[in-house]
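One protein chain is absent from this view; the other protein chains keep their places.
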Amino acid sequence: MKPLRVVVWGENVHEHKHPTVAKVYPNGMHTVIADALKASGDDVEVSTATLQEPDHGLTTERLAQTDVLTWWGHMAHGEVKDEIVSRVQKRVLEGMGLIVLHSGHYSKIFKRLLGTTCSLTWREADERERIWVCNPGHPIAAGIDTCFELDREEMYGEPFGIPAPEEQVFISWFEGGEVFRSGCCWRRGNGKIFYFRPGHETFPTYYHPMVQRVIANAVRWARPEGVWIDACPNIKEPREEIQPKEV
Amino acid sequence: MKPLRVVVWGENVHEHKHPTVAKVYPNGMHTVIADALKASGDDVEVSTATLQEPDHGLTTERLAQTDVLTWWGHMAHGEVKDEIVSRVQKRVLEGMGLIVLHSGHYSKIFKRLLGTTCSLTWREADERERIWVCNPGHPIAAGIDTCFELDREEMYGEPFGIPAPEEQVFISWFEGGEVFRSGCCWRRGNGKIFYFRPGHETFPTYYHPMVQRVIANAVRWARPEGVWIDACPNIKEPREEIQPKEV
Amino acid sequence: MKPLRVVVWGENVHEHKHPTVAKVYPNGMHTVIADALKASGDDVEVSTATLQEPDHGLTTERLAQTDVLTWWGHMAHGEVKDEIVSRVQKRVLEGMGLIVLHSGHYSKIFKRLLGTTCSLTWREADERERIWVCNPGHPIAAGIDTCFELDREEMYGEPFGIPAPEEQVFISWFEGGEVFRSGCCWRRGNGKIFYFRPGHETFPTYYHPMVQRVIANAVRWARPEGVWIDACPNIKEPREEIQPKEV
Partner (left out) sequence: MKPLRVVVWGENVHEHKHPTVAKVYPNGMHTVIADALKASGDDVEVSTATLQEPDHGLTTERLAQTDVLTWWGHMAHGEVKDEIVSRVQKRVLEGMGLIVLHSGHYSKIFKRLLGTTCSLTWREADERERIWVCNPGHPIAAGIDTCFELDREEMYGEPFGIPAPEEQVFISWFEGGEVFRSGCCWRRGNGKIFYFRPGHETFPTYYHPMVQRVIANAVRWARPEGVWIDACPNIKEPREEIQPKEV
């Protein structure tokens, strides 16, 4: 099989504005995620793209060469140009995989593909999150034990305003008493979409080996299996003879 | 039960531009659809709205008083203001039902809620369509025999670029040799969405008793069963005590 | 609307074998559930049936007069006759609603309709369960706040061996650290199926007003909306002429 071409997209704003975040991710969250993916196997080719690049680093040409895109954004969702969102959506519908991370639940692209509010409840209180596997045989859960823990995370709680997931891979337990559908799969067109909850910018979540493992599994799960270049063709020639009708 | 408040939305452009259409629907397609719904029972309160009205007839106040909206549009999809589309989407997610008719498959609101291309193949050849019931017990198929025929219709064919329907109510057979998923259900948020294929503007499809019956069934099926006014609240107080963490 | 005819089915064995259970439910769990449903409104007609009755109380005639069946079983799943299971399944596929409670996850009828193992993890440790609403607009969650608590319950944990729920209404948080998909909806044929987790026999769970409210909501949600008496008919007469083929 050809290597899987993954682009790790990072909003890359918190890292420059908030010293706490810069300390945890001095070269940006996207770099840590990309490095982990590179280390996960020779079967992936990983690069990064950020909001600040021309076209947010997502030109038509580059997207055409991308198999799976991962997306982390938060405070600058509104700065992502609608034209680029449409471009990404088109590629997902054709077959490109999309892995949406944490606060990406409110990204334009996630809401565009799901059609719902994607809202949730939240709390920043340095609390323990325990992520449970709902299907130990799912490829995104490969190598993950029955559960794993993040000692300090932001809480996301239900209700989560999403269409019913086609597959539920993870659900989170929070120390403060909430639960959340932390790992959810959908298909839109030929693209596979996976949402994965952890990843608050002030915590070293993306250095956690189990978080890295899940993302590494997810990009491989989201590999395009086929492409449909969509159109709305006028089929002038019928396959069967059409009888003239009396009007 | 309180009467179901239905708004029948019509693009209302073909009827004024194309004499053929004006002849079939002198007062607009929306009027014929609305009249049929009014005649379908005392449990519905029906009114109409069109593209040409201020806010396309869909002010925030009116939508707040609407239980189910039906949508027919075609040549002027692009003239529907994005702001109104967002307003309708918000109400659907809260719980309002939406019945999308025929060429409404390419309306902004349908694509917005489904997230996919919603494309299909098509042919205008005055051909016979036979609409088969996939589930004789489905409320939208109540009173419909195993199938019914429309003697002259536009053809819509697969592939239809939609997420997998949650319920398949009808599938069409076409004289020229194609098939199409003609009656499809989805939920987005608390809103129920039904797509119903027939209704080309040059044919008297909306006068057909079985087509009228399906639409009458569908608006009742789409009655809101609950409302969720969405937010993204910060839950400062945890339900359980959170232990201080070492950093 | 005609009253909804509900049959509350109880295995009715623990109550006679285990003094602890008999103390909590001296007339059986089914009686408490039935009484709560009777008190929930005049729109329901409630009766009970138990394992010990002829045909387990579920004759063909009675099932034909039943709109919604609730099911609690545990230690005697194996004593339920396959013939009766097939009879119940047939009625569900025709349109009867089915509410499966707690340890009913391992009942023959639930496994028969879902096709999966329906397994889970569990612990009896008198721990707190907090049941979160995943969709505040869902009719089964009507009148339920964002969550409610059961002070002492058995724990059920993920993975839960079910097909992806078509709607996720509740997810549980457990004091001991687990999570569970506590309220799940599916359709099979024309029957609506709801699984609701709480209800360990040694605790007074079915006296809890929120648990009673959920069950009262669920039976109304599961009301049949149509009936399909299934067959596999030979359609000798085609609708269109079939051309003779060369062999």
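In this document, chain identifiers A, B and C correspond to the written order of the chains, with residue numbering beginning at 1 in each.
To be clear about the criterion, a contact is a pair of C-beta atoms (placed from the backbone, for glycine too) under 8 Å apart; a residue touches a chain by one contact, two chains touch by 3 or more.
Predicted, not measured: the structure shown is a model, and the values here were computed from it.
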Query: Among B:T59, B:Q168 or B:T202, which residue is in touch with the absent chain?
result: B:Q168
Statement: Of B:H77, B:R181 or B:H208, the residue touching the omitted chain is B:R181
Message: Using the document's definition of touch, tell me which of A:P19, A:P54 or A:G226 contacts the absent chain.
response: A:G226
- request: From the listed residues A:H77, A:K108, A:R123 or A:H138, report the one that touches the chain absent from this view.
  value: A:H138
Field: Missing-chain contacts mapped onto subunit B
entry: 130, 132-136, 146, 157-160, 164-168, 171-174, 177-179, 181
- request: Identify the residues of subunit A touching the omitted chain, counting contacts across the whole complex.
  value: 94-95, 130, 135-139, 141-142, 147, 166-167, 187, 189-190, 221, 225-228, 239
Query: In the complete complex, which positions of subunit C touch the hidden chain?
result: 89, 93, 106, 112-117, 119-123, 125-128, 151-152, 155, 157, 159, 161, 163-164, 175-178, 186-189, 228, 230-236, 238-240, 242-245, 247
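The rule is short, and it goes like this: only the chains that are shown with their structure count from here on.
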Field: Rotational angle, Cα trace of subunit B fitted to subunit C, multiple of 5°
entry: 180
Field: Same-site or different-site touching of subunit A by its copy subunit B, using the half cut
entry: same
- prompt: If you average the CA atoms of subunit A and of subunit C, how far apart do the two points sit, in angstrom?
  reply: 35
Query: For subunit A and subunit B, what's the span in angstrom between their mean Cα positions?
result: 30
Task: Can you tell me which residues of subunit A touch two or more of the remaining chains?
output: 157, 159, 164, 177-178
